[in-house]
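Got a structure for you, written out below as structure tokens; questions coming shortly.
A single protein chain has been omitted; all remaining protein chains appear in their positions.
Chain lettering (A and B) follows the sequence in which the chains are written, and residue indices restart at 1 in each chain.
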Amino acid sequence: MPRARALDRLVNAARHPFGKATLILVLCYLVFKYGVAYVPPLFGVRSAPVPASVLLQFMLTALAGVLIWLSEDEDRWRSFKEPIRAVLVEPDKGRIRMALLVLLPLLVGVLAYQQVKPRVVAPVGLRSIHPAPPGQITFRGRTMRIPGLENPLRAGAEGGRLRQAYERGKRVYVQNCVPCHGDLLDGFGHYAHGFNPPPLEFTSSGTIAQLTESFVFWRIAKGGLGLPPEGTPWNSAMPAWEDFLTEDEIWAVIIFLYEQTGWSPRTSEETGAAAE
Amino acid sequence: MRGTNLKIALIVLLTVGFYTLVANVIPQVESEVPRELTLGPGVTPEELVAAGEGVYHGPGGCEVCHGLGTRAPRLLTAEGALGLIGARCGLRVGGQDCKAYLYESLVKPQAYLVAGYEPIMPDMSRQLSPAQIWAVVAFLQAQGGEVTVTTDDLGGALAPGAAAGGAPAAGAAAPLSATMDPIEIMRGLGCFACHVFRGEGGPIGPELMKIGAARNVEYLRESILKPDATIAAGFERFAGLMPKDFGQKMTAAQLDTLVHFLANQR
Partner (left out) sequence: MLAALAALLLSLPDVALAQVAARDTAGAYGYFPGIGSRAAVWIVAQLHLMFAAFVLGVPIFAMVAEAIGMAGGDKRYDRLAKEFTRLLLVAYSATAIWGALLVFTLSSLYPRFWGYLTQVFSVSMWIYAALFFVESFTLYLYYYGWDIWKEGAAKLWHLGLGVLLNVVGTAVMFIADGWLTYMMTPPASVRPETAPGTVGVWTAIANATWMPINIHRTIANVVFGGSIVAAYAAYRFMAARNEEERQHYDWMGYVGNFIAISALIVLPFAGYWLGREIYAYNEQLGITMMGGFMSWLWIVQAILIGVLFLAANYYLWVGMARIPGAERFRPYTKWMLIILVGGVIVWATPHTMIATREELVAMGGSHHPFLGVFGVMSAKNTAVNLMILTTFLSFLVYRRANSRPVVSWAKTATWVQGAIFATAAAIVVFYGVYGYFVPAIVRIGFSVYQVLAVLATIVSVTVLDIFLVRGAESRGAIRWGEMPERSQYALFILAVTFTWLMGLMGFARSGIRQHWHVFEVMRDTSPWAATPALGYAAQIISVCVLIFLGLVGFVFWLTSLVEKPVPAALGVAPVARVEPRFAPGSTGE
């Protein structure tokens, strides 16, 4: 009965300290790699894959434990070493020896290659897309308080003047903003694909619809470099437009953004209420 | 015997090497020495706030307790109906305005204790300079309030060199930094030696306070690059005094910023 014999051999191998040690390590790997990630969700507990660095640390600890278990008893230690010794010296194990001689260096080579091969990986960091604005900014040497700042073009503006501001803003937008933010204001300008993170779009409910005009003014005037650290200023290509546009032009383009998308800006009262 | 010694040396080296390796693969964080804060007399509130923010997150180490923890009141987020620290600072102690309250909290932290917290805050004057402390006060005021810290408060905390000379002596020769702040550019170029602007400077050239009302962008650009092309009325006797090499001293972007800035002064 060759099948029964094969099963017996398998069971014997699993009972052997070498087999046990291998099984324990494989089991540990499965638990750390997949168990931690997928078992807690079955019970409604949130989990995630274990980072490679922590996985390595856990496996090294488990390996130390297994080695201690193997070698704290003289018999176990000896029978653990037996198959290793057999593969290394016994004449009839020549084929396995040769296979190992080829496979092990190959494995080391693959691992080494994986480690050193050039990779393009962005620096690790968490990015807050809409960080808290500063209390005040210096716009071309003039101090402006951001909280509560209103769009002067809106104040008491009847339809005609708002229309003029919209037209001015439209021209500013087409001349300066379209290449990145796109002619549909959807963030897909000609150059948008060159940027990561991509240029902001204005059409969805998640961007300017959630912001006050003063916030938008701050973002346009100071650009990516003006972001606080949590907004990762090094990770934005937005220029500081205060160097190129006048105050009036910025307010005008803000009018254009809101009129064109149909959103209305969040008002300061609402922000105040939200802060409470 | 030699074999034994070798084995032992190997064990020792492996153990020591393993620990060194572990300590070197984890993120390396160095504790930087805080920069000394040097503030000139013309320091703007925004500069103070920026410096204060640096101190708050850096050498002051404020956020470790005042951040998200429960050890101390959170300063950068609202505390119930009282709002952010800049809004609530004036309401803490009767008769004490925001600035005085914040300053006292930093240098005499046990003088007033917010209910519900332990008296654990150290006296910050032991590790921060007076200028740094005032910068932190300004930063905290900026969190929902008005910055009222002025150069008068800073007083003796100002850098001695800057206090005496006003504009840095860098003036003529030193290369200008890449700043885009027009005030900084003008200060760096030494404009205030001759032109009056917001109370600074001398009466050798035209005042720049409302210059934009009378001059347009093109005129201003020419006046900076070729000072003798047009001499303003009333200043003929100073003709030829203004340096002609400003074009070499700033970048095109700086020049453009400066010109637009001046044109907006109406």
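In the analysis below, a residue touches a chain if its C-beta (ideal position, glycine included) is under 8 Å from a C-beta of that chain, and two chains touch if they have at least 3 such contacts.
Being a predicted model, the structure only gives us computed values, none of them experimental.
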| item | value |
| --- | --- |
| Sole residue of A:4, A:45 or A:89 that reaches the chain not shown, by the stated touch rule | A:45 |
| Which residue of B:50, B:65 or B:217 touches the chain not shown here | B:65 |
| Positions on chain A where the hidden chain makes contact | 36, 40, 45-54, 57-58, 61-62, 64-65, 68-69, 71-75, 78, 121-122, 124, 126 |
| Touching residues (missing chain, whole complex) on chain B | 1, 4, 7-8, 11-13, 15-17, 19-20, 22-24, 26-34, 61, 64-65, 70-71, 120-122, 126-127 |
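By definition in this document, only the chains that are shown with their structure count from here on.
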| item | value |
| --- | --- |
| Partner chain B, residues of chain A touching it in the complex | 132, 134-138, 140-141, 143, 145, 147, 229, 240, 243, 246-247, 275-276 |
| Complex interface listing, chain B residues touching chain A | 44-46, 49, 57, 76, 78, 80-81, 83-84, 86, 141-147, 180-183, 253, 256-257, 260-261, 264 |
